[in-house]
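Here it is, the structure, as structure tokens.
Left out: one protein chain. Kept in place: all the others.
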Amino acid sequence: MIVLAPALVVWLSLWAANAILTGGGWDRHPAVRLAVPLIFGATILLVWEMAVHLLAVPSVILPPPSAIAAKFLASTSVLWGDFVQTILKGALSGLAIGCALGLVVAVLVDRFDFLRRGLLPVAGFMAALPIVGTAPILVMWFGFGWESKAAVVVLMVFFPMLVNTVAGLADTTAMQRDLMRTFGAGYWQTLFKLRLPAAVPFLFNRLKIASTLAMIGAIVAEFFGSPTQGIGFRISASNGQLALDMVWAAILVGALAGSVFYGLIGLVERWLTFWHPSQRQ
Amino acid sequence: MKGTVGPVLLVLAAILAFWYVACVPMNAREVLTQAERGGAVLIPPSARERIDAPLLPLLWQNSAHLDQSWSQLRPRLPSPHQVMVEIWDSTVTEEVFSHRGIVQSGEWSNRSLIYHTGVTLSATVLGFLIGAALGVALAVGIVHNRAMDLSVMPWAIVSQTIPIVAIAPMVIVVLNSVGVQGLLPKAAISAYLSFFPVVVGMVKGLRTPDAMQMDQMRTWNAPGTAVLWKLRLPSSMPYLFASLKIAIAAALVGTIVGELPVQRGGLGARMLAGSYYGQTAQIWAALFAAAMLAATLVWVIAMLERRMLRRMGAAG
Partner (left out) sequence: MKKLMMAATALAGFAAPALAQDAVRLQLQWVTQAQFAGYYAALDQGFYTEEGLDVTILPGGPDIAPPQVLAGGGADVMLNWMPSALAAREGGLPVVNIAQPFARSGLMLTCWKDTGITGPQDFRGRTIGVWFFGNEYPFLSWMSQEGIPTEGGPDGVTVLKQGFNVDPLIQRQADCISTMTYNEYGQVLDAGISPDELVTFKYEDMGVATLEDGMYVLEANLADPAFADRMVRFVRASMRGWEWAGANPEATAQIIIDYDETGAQTLAHQVFMMGEIAKLTAGSDGTLDEAAYQRTVDTLLAGGSDPVISAAPVGAWTHAITDAALAQ
């Protein structure tokens, strides 16, 4: 452990810096709000780099961040191809289909009370299942291409979206529904002008989680068969070739994509649901 | 709840009926190839021509030869009774009648779903407990320490975008190399997936007491720990249980994913092994067992929630 002393020193000093920044009452400043997590992240990377060198960890077990960054910059074209295959073709299309289906079925469930009582418990049950287990079956059905990955994502996203959208559609108060009735609004008008907008915050909350699930689904599905492209393929094949720096570079692509996507959804959410209390600063 | 039993049964029956019907088109090509090998004359006659033939006309013209759709050895879609038979064989028959089953050898057979469910269950529960404890601890830290609030929360979110499921094999190898084997690596992955919902839920819950309640505690000169123990934690119970339900489902997913690379027992290993040897019914049986496990675990949490909230007077 003595050999790790320099790393510990770095960690503690950066922690102290963070504590000073936040303790001094400057934490309302937007620059500080950005700096603190960045310092935290930088700390982890620095400690990692130092630990790998100080403990002489073999690079086939865990490469240092510097090697990973170098590999990432050297392989951008390969990683871009993987990104397109897994994220754009697999995860995004699956997400779009799953959410659209979830929305449509949610409206149906809302319209027909019989479906609500019968389908919703079943959907709630399916939402809790480990859908990753269906990946080998879906690869068998849809082949090796991006279609099977999209299918896994659709399954992973559809049930939670359905359950949450139905909850959102029901989240209107009696007074609001009465108001629509006094305007003489029919079912569909009430749906589009009151209940769907009311459901949107629920939708977006679930969409953020669904986007991370979508990525996980697409990547795991690639383990069960894929063409020679894709983030999951890259991770698995590079691991087999003991090119661990490539493995982590692919993981970095996945993490970046997921974070960017999460942020994008957050931005769209703020734009669409500006009226909701949670959006007040 | 009263009005739901009938509709749920009806929906399930509809799903079952749809499943039986779907077996025909799903298994059609293999069924027809088998019939062709058995000497039947089909339209079009050779397997190569049938690959590109559109499905509906194929079914219509060869409907006389489709009777084997529900009893294929390597089906693309096993029929419900095939899955039920496989579940029965892997549980009751294996345990009672096989020389490795519990009746004859005193311990669970390694070919039975019961054993594999137990393996998965133990890793899931351990991972869930670690993840929940970690989540609560982090949430308490985030609520009380501004530095942690600003630095940890964004990274907790980013941590969920790192496809842990993809690096599960590496995590296991790294842990194995420092001597941690068996249950703990899988539990570590479970904990990773389950801590985040707990953090998010608890942070929200610990912040629910409003200004008036906090003021009240201040007028009583309550120390920070008392505020935490007597006000914040009790108010966060509903949020905690809601996130625990999500967390335990996530822990199960983590365990199954952690079992895929290592292949030493468990439902994930069973699903993959079934996939290797083309035993489709085995995959489905393991999937069902995982579904039952997930439902049971969530139900247990719901029971605990009802008990806890009733004792606290929060729910009827």
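Chains: A and B, in written order; residue numbering restarts at 1 for each.
In this section, a contact is a pair of C-beta atoms (placed from the backbone, for glycine too) under 8 Å apart; a residue touches a chain by one contact, two chains touch by 3 or more.
Bear in mind that the values here come from a model prediction, so they are computed numbers and not experimental data.
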**Asked** Of A:37, A:118 or A:136, which sits in contact with the chain we cannot see?
**Response** A:136
**Fill in**
Of B:112, B:194 or B:255, the residue that touches the missing chain is B:112
**Item:** From B:173, B:242 or B:292, residue that would touch the chain that is not displayed
**Value:** B:173
**Prompt:** Which of these, B:126, B:269 or B:293, touches the one chain of the complex that we don't see?
**Reply:** B:269
**Message:** To test your reading of the contact rule: which positions on chain A touch the chain that is missing from view?
**Reply:** 58-61, 136, 139-140, 143-144, 222-228, 233, 236-237, 239-243
**Message:** Take the complete complex as the reference. Which residues in chain B touch the chain that isn't displayed?
**Reply:** 29-30, 33-34, 37, 46-48, 51, 73-74, 76, 99-100, 105, 107, 109-112, 115-116, 168-169, 173-174, 176-178, 181, 260-265, 269-270, 272-279, 282
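The rule is short, and it goes like this: only the chains that are shown with their structure count from here on.
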**Request:** Just give me the whole-number Å value for how far the CA centre of chain A lies from that of chain B.
**Result:** 18
**Request:** Could you pull out which chain A residues touch chain B in their complex?
**Result:** 15, 18-19, 21-23, 27, 32-33, 36-37, 39-41, 44, 61-62, 114-115, 117-119, 121-122, 125, 128-130, 132-134, 136-137, 140-141, 212, 215-216, 219-220, 223-224, 231-232, 235-236, 239, 244, 247, 250-251, 254-255, 257-259, 262
**Prompt:** Hey, which residues of chain B end up touching chain A in the complex?
**Reply:** 3-4, 6-12, 15, 26, 76-77, 146-147, 149-155, 157-158, 160-167, 169-170, 173-174, 177, 245, 249, 252-253, 256-257, 260, 267-268, 271-272, 275, 280, 283-284, 286-287, 290-291, 294-295, 298
